[in-house]
Every structure is written in C-alpha cells, then in structure tokens.
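A protein chain is absent from this complex, but the other protein chains hold their places.
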C-alpha cells in the first residue's frame, strides 16, 4: 500500500517517461520490500521552474545563467 | 489547526463537488476530534491521469484498456 | 484511487478516533465523487506541537499562554 | 539538505515575489540551522481558490462574500 | 533536482532495504529522465498502521482480520 510522490521541474517529461518512472518505482517496492503492486500508488508533480528553487534561486534564473 | 490534502485524478470534479468535499472533511474533524473549523485548512490537488499510477501503470493506460 | 493526508497536532488522538476519521473521509469520497473505497488511501500524520506553528508561533507556545 | 514546500492560493504571485520567497526561506535555513544553501530545495505550489478551503468553505466562496 | 517522498507503513523495513530503495529510485531518475543524482533527494516516511487506512479501515484492523 505504499504511496510515492515524485516532484520534478516541468521541462518536457513525456508520457512514456512518466509511465516508465511509475512502472520502475512500483517494481522497486515489490522487489525490495515485497509490497503488493496492485495497491502501490505513484504520483508525479511537475512544478514550474519559477516555483522551484535550489541554492536560494529559482531554476528559471539558474537556467538563464547557464547553471 | 488541521491541514488536509486530498489528491484525486483530474477527471472533471465540479466546483460544487469540491466545495462539498471541503465542507464534509472539515465537519469530520470537528465531530471526531473537536477541531476548530475556522483554522482547518483543506486543499485538493487534481493530478493528470498521465501522472498517476497504480499497479505500475498510469491511469491513462488503465482507462484505455477499460480497467 | 484518491490519496488523502491528514495532518494534526500530536495531542492524544485515540486509535478509535483515527479509525473513525479514515472511515469518514473514505465515505465522503465515495458519496461525493463516486470513488472506489477499496483503492482510497488515507494517512494521518501527528506532528509535535513544537513543530507546528500558526500566527508565527508554535502550538506549544500558544498552549502555554492559553491561546 | 532541507526540502521546503510552500502552498499558497493562485492569486497572482509574481515571479519576483516567488524568487524572493525562495531566497528568503533558504537564507533562514542557513541562518537558523546552519544548512547548506546549495542543497536546500524550495518548491511553491499555487492552488486554485476552488481547491482551497478554510472554515469549511472554499476561498472562492469566501472572496465572493467579502470574507 | 527531483524530490521523491515514499510513504510506507512502519512494519520493520531495515536500514539496508531503505538504502536500496533510495539508491534504486535515484538511479531510475537518472536513467529515465537524465536527472543529476547529486541533487536528487529521496525521503521515506514510515507511518504507523493505526494511521494508514485503505478501504475505509486502518491497516491495523486489516492485519487483525487477516486481510
């Protein structure tokens, strides 16, 4: 019955990539902890680069200065 | 002072349904735990079906195959 | 497939109260949005009063001054 | 390595305000807890007023009646 | 810069299992989305079975009746 929330910046992840991520994380929980995949929930939040900060500045600002 | 976060798939919940959910959850916290409704916060996140997985596959894929 | 997270201060909620909360919230999602209860997950986080703030002060401080 | 999530209603916060918030929160973690800013992550979620409730009603409804 | 939160019931996951989960999820984000592992954060929350519900009842209750 695990619940997993994955947060990434919204920068063009495709449906295929997101499906692969959901499949992969679910399988890890089965393999490592013996969890039941049928009740394992994974959600992905894509967050605008203006709304994500690291090192005290937004990802938008970091991208602009090439960081 | 409770904080409740409800996550559902983005599949057409109406403003009325969301208002009813907020009202109902707040009332439960009053009735069961004696919480003050004035400081009870409820947020609802609607998540795209591509970004929600269960059983290792996305809700989009499940809907397509009629699951 | 909803996921609900309820956060309250750790101040003695009983197992019975928590079970009632889980039951009630699940039923609301069934009644209002037609969700399947079998795949509705509810988690409750109990947070120490030192770790919860409102109005810029901790709940511990508010309780001490009778707020 | 702290992770901070800030949730506000979606009511026109500007990129500059969000950048200031990210900068300020990161600095607080440096000043108060001695955290390394380079690995401090801050995300901001802007939530529709239909999806945010307090006192058992949505912010949309509160705004309408001038609360 | 992804942030991943994994929530499981507190039922004896070992330090080794949790380390394997952190390693595996980080690698998935590298392999599927090309993320930088150095800034990928994974947290695991272990939630008491009294505080986790599915199907409207707690995991504690489900375990007792053999579900």
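Chains: A, B, C, D and E, in written order; residue numbering restarts at 1 for each.
By our rule, contacts are C-beta pairs under 8 Å (C-beta built on N, C-alpha and C of every residue); 3 or more make two chains touch, one makes a residue touch a chain.
All figures in this text were calculated on a predicted structure; none of them were measured in a lab.
Although one chain is omitted from the display, it touches the following shown chains in the full assembly: B, C, D, E.
For subunit C, the list of residues touching the undisplayed chain reads 7, 45, 47, 50-58, 60-61. The chain not shown here touches subunit E at positions 15, 18-19, 22-23, 26-27, 37-46. Subunit B residues in contact with the hidden partner, per the touch definition given at the top, are 1, 3, 39, 41, 43.
Everything below uses one rule, namely that only the chains that are shown with their structure count from here on.
Shared contact partners of subunit B and subunit C comprise A. More C-beta pairs in contact connect the chains of C-E than those of the other pair, out of C-E and D-E.
Distance from the subunit A centre to the subunit C centre is 25 Å, each centre being the mean of its Cα atoms. The set of subunit B residues that touch two or more partner chains comprises 7, 39, 45, 52, 54.
Remark: the chains found to touch one another pair up as A-B, A-C, A-D, A-E, B-C, B-D, C-E, D-E.
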